[in-house]
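Removed: one protein chain of the complex. Kept in place: all other protein chains.
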Amino acid sequence: MIRLTIDEQEVSVPEGTMIVDAAAKVGIDVPIYCYHQALGPLGACRMCLVEVEKMPKLVTGCTTAVSEGMVVHTKGPRVEKGRQGVLEFLLINHPLDCPVCDKGGECYLQDYAFEYGPSKGRFQEPKIQKVKDGPINEFVLIDQERCVLCQRCVRFMSEYVGEGQLLLEGRGVETVVTTVDHEPAQSHFTGNVIDLCPVGALLSAPYNHKGRPWNIDRQTTICPQCPVGCPSKMTTRESHIIRMEGRPVPNRDWGWLCDRGRFGYDFGYHPLRILDSTVQGQSVSSAQAMRDTAQWMKETIRDHGFGSIGFVMGGHFTSEEAYWIKNFAQDVAHTSELATIRNVPGYLPITLNGTFEDLEKTDMTVFVGVDPYEAVPVVHLKLRDRLRHFPHLKVVGVGPRKLTVDTLPGTDYIVPSEDEAAFFAQALLLAAGEDPTAEMLAQKVKDYPLPIDSTTLKSLGESLLKAEHLTLLWDGENPQMEQIFKALAQLREAPTAVLPTFGPVNWRGYEKAGIPVRYEELRRLLTKAKNGDIRMLVLWGSDLMREFPDRVLAQEALAAVDYVVSAQIRPPLDMPYVDALLPVAAWGEVEGSYVNMEARVAIAAAGVQPPGQCRPTKSYMAGWARLFQQAFKVEEEWDLFADTEGDLIPRHGNGGDEMMPQAVERPQLPEDPGQWKVIRGDLVWENGIPSEILEPRFTPFVGRIHPLEAEALNIGPEGGYVDIETAAGTVSLDVRADSSIPERTLWVPRSSHYDWNVLLNEVRQIKRREEVRSL
Amino acid sequence: MKPEWNQWAQEAKQQFPEANSSLLPLLYRIQHAEGWLSDETIRDVASLLGLTTQYVESVASFYSLFYRQKVGRNVVHVCVGLSCALAGSDSVMEHLEHKLGIREGQTTADGEYTLLEAECLAACDLAPVIQRNLRFVGHVDPENVGRVLSDDGKEVNS
Partner (left out) sequence: MSQQYYLLRNREVPDIDQMPVYLAHGGYQALRKALNDFKPEELVDMVKKSGLRGRGGAGFPTGMKWGFLPNDGRKRYLVVNSDEAEPGTFKDREIIEHNPHQLIEGIIISSYATKAREAFIYCRGEFLFGSEQLNRAVREAYEQGFLGENILGTGFSLDLNVYRGAGAYICGEESALLESLEGKRGNPRLKPPFPAIAGLYGGPTVINNVETIANVPVIVSKGADWYTSMGTAKSPGLKIFSVSGRVQRPGNYEIPLATPLSTLINDYAGGMLPGRQLKAVIPGGSSVPLLTPDKVDTPLDYESILQAGSMLGSGGCIVLDDHVCIVGATARLVRFYREESCGKCTPCREGTYWMTDILERLEHGLGTLEDLDTLADVADNIGGKCFCPLGDASLGVLVSALQHFHEEFVAHVEQHACPMGERLYDTVNN
């Protein structure tokens, strides 16, 4: 630790700390524009001038590292004159159009101008004219005249994200920030530059001119779009969410968001939003819908006894809502038939659940079936951050296609999803030799044929065992992987952390609330429905036909029951079977907690009123209970945070048994290796939450095939339509070429507007479709 | 992309094996052949050297000798540095503008000449000086600028 004095205050900081950060530690604010801790020193803007005793000139606090005994003054006439000078320079070519600028009131330039700025402008010459309101892309606008050339945006995109889509063009006072060939920037992370820009040069296009600091509300919340649950801020005005911003959490999170999360906030008032109650196809009043559905429940219980109603959680509800549903189901509807919608069968015991802190320490990261860039984008950024600090980071992809990307390069092992566990079991067996755990794990798959040679497997196994801090990201597609994770935890002494990337986003919250989340529970529940043991289904946000991989079972269950009640924010695919469709309040409209993929609890704020007839889950439960003439307390004490481990769900599972690995089951060999294979993946853009703002960025061609295959089908780089003949009929699909997909393989996103779960059926042929499908 | 560019890229890479040092030499070589650097050329150079377009674009835009706009077959740089100014370079510029019928920064309609300012060309002993396609012509007589536009203009280095 280095000790120094800043403005008469003593401070101790680690070696290498910059003066500005040391000052911040004791609450002294040194103004900065170009510096950002995540990006490192640059020294371009010169705003952070401070005086250091024994140094002849003022120095920039952002580029000067502390040294023992240093005496720093951040105030005083010299410093003030220096800063005033810099500020005046920044203003001479600045348009000073604060009244029409979105950043007005939230702008560092304004703030510092107020604090240090000249009282009157001395600059009389014409200002340099540059582009105003030019596009960075569909979501981000640039006003080059307001830009102070701090380079934060350019450095973030090229150094941090690694996707060089912004650049400095020109030199000197003519320098501007622009995009490559002046074409729209395509990255998933472009919106962050809005937060990073210290002035009003980079603005959110959808937010532009929608709000001013005095007529908006800003609330602390989290993003609900994927299991990362990024800390964010929500801006609301007149009951509309009009902006999402990142929210840095000191020492934990830089506050990055992906564009999906930042700009996809408009589902609340999307035209598809369900605003009315519908019973048997008729639009009815909310009260009527409550009465009818309550009546059905009563009838069902009366005719078929306790346990004849099944509840399936899904969607984006809070943990509290899940808790009320569970209580309602048990206490009022007298059923314990509860499940959570799942689109993959995997489950992760809490004991193994890692956190993002593991990503900051990891030396080896394995992507099992998942490409984080697509599924959980900010995790990809967190790994980029790790890579910048630790260039030796080993990245490995194991799954049915290439999972690593150029910006996070690594080694890929292409194995079918169903073979993933066998692959790891063999690798561990080869590396761990006689170890009984490894022996046991691999006993059924020892000689299972894999397309990877044993030398390669062995060395991968050795890396897995040797890694000092192993993290694994897992899509949950192959449930046998659970055994691998348990085995790794046993075989390794160093930390092993698994981060589940599957949904629904708040499944851990549902689990914590007491709703079963394992896939088998849902399968069991649906089978009972199909067999007539369950006679009514209440689908709370879940859409079985869209989400459950076994479409046939879902359909049979829906068809077999007497009543289907579905609470949704958008029309479900289940619709033909739905007897009552209930409009329900969504994220942003109710306050409550979410548990993310780290099993960390965070609160989402209620910023706006639910639109139309949408009611919070709470009102439905309380209302139904009243109709049952039963007391039902929704205000009941339940505190997710009551545990001792802060905001993390405690890691102790249900004892040792849960952690004992079992032998990996032998996968079935595919009947016809020449046949088309259908593989699935998560794509946050295709998570199904509707957004008009994002419309221009939703890729029309979502299915993916190998470039050679595309060529054979005469599909150009822009994509094309194909007909897919399956055992269950012909499906049409929009596909494009993607070199990460193996040959004879079709990739489809889960839970999209595609019938991805039908495509599971044996694909016989894929043909180019000539006419363009009208959407 | 011209077929020979790949060869040139390999040669540049061999000469400067480290970092991206081969970029400027390759840009020069291609610009010499093409006259200027179009967006497409920039993209090609990026892919030849395994760099991003963004990077190459940004680098090229920094240097005044890389032309991101089409220029004439003859690029005439008039030094406007102090020593040349003291010897009449402003008049040289004016006469050239008049003679070519264009303003500084422009190219003649026939694509023959582009007229540009240059900062001190480190040839103040020859003031006023111009460069035609980077060849020096010194002691330019403002009243008689025509000679610098043709090959007869005396090359001062030899």
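Just so it is clear, A and B label the chains in written order, and each chain counts residues from 1 on its own.
The definition used in the following text is that a contact is a pair of C-beta atoms (placed from the backbone, for glycine too) under 8 Å apart; a residue touches a chain by one contact, two chains touch by 3 or more.
Just so it is clear, the structure is predicted and the values come from calculations on it, not from any experiment.
Within the set A:7, A:88 or A:331, the residue that contacts the chain not displayed is A:88. From the options B:9, B:27 or B:48, the residue with contact to the unseen chain in the full assembly is B:27.
Which of A:6, A:101 or A:148 touches the hidden chain is settled by the complete complex: it is A:148. Screening A:97, A:174, A:645 or A:658 for touch with the missing chain picks out A:174. Contacts to the hidden chain, counted on chain B, fall at residues 15-16, 18-25, 27-28, 58-59, 62-66, 77, 80-83, 85-91, 118-125, 127, 131, 134-136, 157.
Residue positions on chain A in contact with the hidden chain: 41-47, 49, 56-58, 63, 81-82, 84-86, 88-90, 92-93, 122-125, 128, 148-149, 151, 168, 170-175, in rising order.
Everything that follows uses one rule, which is that only the chains that are shown with their structure count from here on.
Once the centre of each chain is set as its mean CA position, chain A and chain B turn out to be 50 Å apart. Remark: chain B residues 39, 42-43, 52-55, 57-58, 61-64 touch chain A in the complex. The touching residues of chain A, when paired with chain B in their complex, are 158, 164-171, 180-181.
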